[in-house]
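Below you'll find the structure I mean.
One protein chain omitted, others in place.
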Amino acid sequence: MQNFEYATARSVDGAIQSSTSESRFLAGGIDLLGEMKEYITSPKRIIDIKLIPDLDRIDTSTSIWKLGANVTIAEIAKNERILATLPSLAEAASEVGSPQIRNVATLGGNLAQHSRCWYYRHRDLRCLKRGGSTCYARDGENKYHSLFSGNPCISPVVSNLAVILAALNARVNVRRGDKEIGLTIGELYSDAWNNPLAHNSLLPGDLIAHVEIPTQKNRSTYLQVSEKDAFDWALVSCAVAGRNSGDQWADVSIFLGAVAPIPFRVESPLLERGDLSREAIESIAESVVSKATPMAHNGYKVPIAQVLIRRALARIVS
Amino acid sequence: MGKDHLRYDGPAKVSGGAKYASDAQPGGWLYGMILRSPWPAARIRAIDLRPALSLPGIRAAVTANDPPFTVRYCGEELAAVAALSKQSGLDALRAIKVDADLLPFVVKEEAALRDTSPRVFENLPNAGEPREMQTGDVNSAFGTSYKTVEGFFQTQVQLHQCLETHGNTIQVTPEGITCWASTQGISSVRDSLVDSTGVPVDKVHVMSEFMGGGFGSKYGAGIEGGLAARLSKEAHLPVRLMLTRFDEALAVGNRPSSFQKVRLSANKDGTLVGYELEAFGTAGYASGGTTAGGGGGAGFPAPYIYRIPSTRVRQTTVAINAGSARAMRAPGHPQASFGMESILDEMALALGMDPVELRIKNDPSEIRRQQYKIAAERFGWNARYRFAASSEGPVKIGVGCAGATWGGGGHGSEAEVRINPDGSVEVRCGTQDLGTGTKTLIAIVAAEVFGLEPAAISVSIGDTTFPPSGGSGGSTTAASVAPAVFDACQSALADLTSASGISDPTGLNWRAATARLRINPVVARGRWKEGLSSRGVGGVQMAEVEVDAETGFVRVKRIVCVQDCGLVVNRLASISQINGGIIMGIGFALYEERILDDQTGIVLNPNFETYKLPGAADVPEIDVILQDMPERGVIGIGEPVTIPTAAAIANAVSNAIGKRVTRLPITPPRVLGLLGKLPGIQSTYKSGTG
Partner (left out) sequence: MDEQISRRNFFRNVGSAAIAGALAKVTAAAQSVDSLDGQKPVGPEPVKLILQVNGSKHQVEVEPRVTLLDVLRNRLQLTGAKEVCDRATCGACTVLVNGQPVYSCMKLAVEMQAQEITTIEGLGGPTNLTPIQRAFIECDALMCGFCTPGFVMSLSALFTAKQKPTLEEIKKACSGNLCRCGTYPHIFKAAQRVAEAGPS
């Protein structure tokens, strides 16, 4: 790593005031230190935000839960309230990395993490996302890359939590300077759809403060397929959430992870109508094919996405 | 012998007390590290070390070669520095200025075979001279047989991925060289240091008491050892130069790939009559040349283990701009097994014959024929084998089998035993323990001869000042060391008998006998002799898998393994070896693949994130029947056990989905491709990971 100054923030204001155009915030450190060890990023100042009070709280006292950005993935995976009411969120968290990673990785860091594309992450290349001129993945080894993208970079979003939080209609509270901004998950990632240089919509100096999760959707699930059975990135992930009373479904949303720079919303008039019959599920799953633009080596993500949609919808319906 | 013995160095390893080469910290030691070529092919015009040397904390810097010179793969060594801290060393590497002209390169085997391909060596074609072999009359055999099947099979480049990286801690002084090495062959390290430094052999002392895995890749001091020695000499301080995980994927060896076009024909009763193979693969830039550890090129035994009277085999090794291959656990055999066992199952289907029956019919090895029968019974083969794709629902169950052969055997080794008047026993042998349990084996042998408990034997290994033993490779250590130790102990026992006047000093008489030595210990040397070890083992494995036909995910449920290794010295350690070999075979079957990018020539997965090793969750039930055949002497077990695993798994997956697996690793994308579930894109043979 290049050398740097190290500062400990004791408040969100303090963190933001310490930040410069060449600083990064340090939470769990898994993503940031990984990038720094490959010299992908070399901030002159690291601001440790782990000691900011109250950023690690889980507040389930109202129907809109508030999870602080410093809540660890391990806590989300084992928190009794979350397991009882939003088990899909705990499930998504339990698939993140390994126990050692979950013990230090945070909600904010997981959402803000940078691309895992192996061209992006290689110390000897400077790909499009890093300001170079070429997306090597397009004509290269793209088995892990996006099926959908609005720009020449095809690095997909890999945050498990982003996908389930999108389905749950969560909002992310971001401090930008002295302003507080509320973003949907879609808005949190929208810049990455259009801008090859962007991993998400955060600007340098932005700090995720907490995430608000409405709990109205009483049925949700999270599924993923990986190459290994544990401690592996998802090839494709899928989160589904909706509200039902008996056979009546409302507000059902489906998001796919690892297929686009953003958590990819699967839309269908059947979903809007709340039709989750067997035939409707088939039809919704099929509809994924038409918009996808598979690369040479990631076409397999289409059938996997279809299967996960089918299985996730079947699971919430049963 | 033949029982479960606890590992001699267990307490040191579980408590963090075991010191490896990467733990050595001789006074004033410096961090050594290497600058490697980021280019797959380049002419290096100049290397300027001055910016590095001017940085604080840098005590020495050397170039790997004098410019101008040509580099032929990403990762080839350019220069090295020795620094007071790891971070200042990394700063120094980045400060070195390299002036290079980039050259055309090629990193895919099929591309390298074309006439128009860039050449790895300007004056040589990328493809080496093919090796051809013929037996019998292949044309006639194919012409008159009842059934012929054919297929095209591919295996990937696999990396050793020892957890302890390659490297040494080296101290060069006017008195000589001291080296703590992570190695399978302390003598080979010593010899290569003698070669590269000119220091006389009796002044080079190499030690490797503990080492963190080798799997065939750790012989000689390596270029890294030579660089460390030069740095130490320049800095007048010891240098610890261990490679990084990134380096390990580039420059210290791999298992060659294979592309196998095969035809097989048989008579109606299942007798195999004809076999034809055309194969190529890459051994990296050093195409076909001798590689460290004797791995050779990309060739492999063909046909593998089965008796076929007429054969025609043509194999070529093709060079690409990538790191050179090195011997990797049973070199050639896992590739051979996958190709042979897959085409054999094709034949079984074509003939409507049970795969195990087909194998027994054509296997010349009595031991292996018996092993198939034993395995089948333990596995429940007859009940479990169904014709292809017969499970209902999305999860398909399948079974497969495969066999192995290996040499093993012993070679010259010496050992020294010392019996002290207080009854203590010390054995010294210049051998290595890769985790293979060598130390424990030595203790067991000595204990057996003296009628003592293994815990009473003090064992020292891994030092070139001890009696020489040779490298730990080819599954030969047990068969080399055990007879040598046995011989030394017999000599020592004879000396103790005459010195003590007690006709049987072993067991209960031990203390009384040794007390009579008064002040002079008994010291005896021994050497390996014929008769206590032999060569040639078999091995059979059966696999049961579950394949999710909708997602392509493969889960191995169970492996049954029947393995012989001659005389079993330590049962517990032997089972560990078998488990380990099978798990490495699972990695070969399902997850591992070194991936090169043909736009830039870089290795895309020089890490554990995307070069995937089997983890705890990926381990199936492993059921081992270890056959103890004392009459055959000690043979060796490290390698045969990893040979048939991937073949058995591939056959099981094929059985589950009703389509022939033709390429390893068997990833979800590939399974979906076989099932015809990929949208639009024709799944033809195509370079790339898809």
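So that you can tell them apart, the chains are marked A and B in the order they are listed, and the count of residues begins at 1 in each.
Everything that follows uses one rule, which is that contacts are C-beta pairs under 8 Å (C-beta built on N, C-alpha and C of every residue); 3 or more make two chains touch, one makes a residue touch a chain.
Please read all numbers here as calculations on a predicted model, not as lab measurements.
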item: Residue, one of B:A279, B:M584 or B:V603, that touches the chain absent here; value: B:M584
item: Touching residue (missing chain; options B:P130, B:G213, B:G380 or B:G451); value: B:G213
item: Touching residue (missing chain; options B:P67, B:P130, B:G407 or B:G615); value: B:G615
item: Residue ranges of chain A at the interface with the undisplayed chain; value: 1-11, 14-15, 17-18, 26, 29-30, 33-34, 36-37, 45-46, 48, 50-51, 54, 56-61, 70-72, 74-75, 79-81, 97-101, 103-104, 230-231
item: Contact set of chain B toward the excluded chain (per top definition); value: 4, 6-7, 9-20, 22-23, 25, 85-87, 161-165, 210-213, 215, 242, 244-245, 434-437, 572-573, 575-577, 579-584, 607-609, 613-617, 619, 622
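Throughout what follows, only the chains that are shown with their structure count from here on.
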item: Chain centre separation in whole Å, for chain B relative to chain A (CA means); value: 39
item: Of all residues in chain B, those that touch chain A in their complex; value: 38, 74, 87, 90-91, 94, 246, 550-553, 555, 590-591, 595, 597-600, 602, 604-605, 609-610, 612, 614-618, 667-669, 672-673, 677-681, 686, 688-690
item: Parts of chain A lying in touch with chain B, wherever the complex brings them together; value: 1-3, 39, 116, 118-119, 122-125, 136, 139-141, 143-144, 225, 227-233, 235, 289, 292, 294, 296-300, 302-304, 307-308
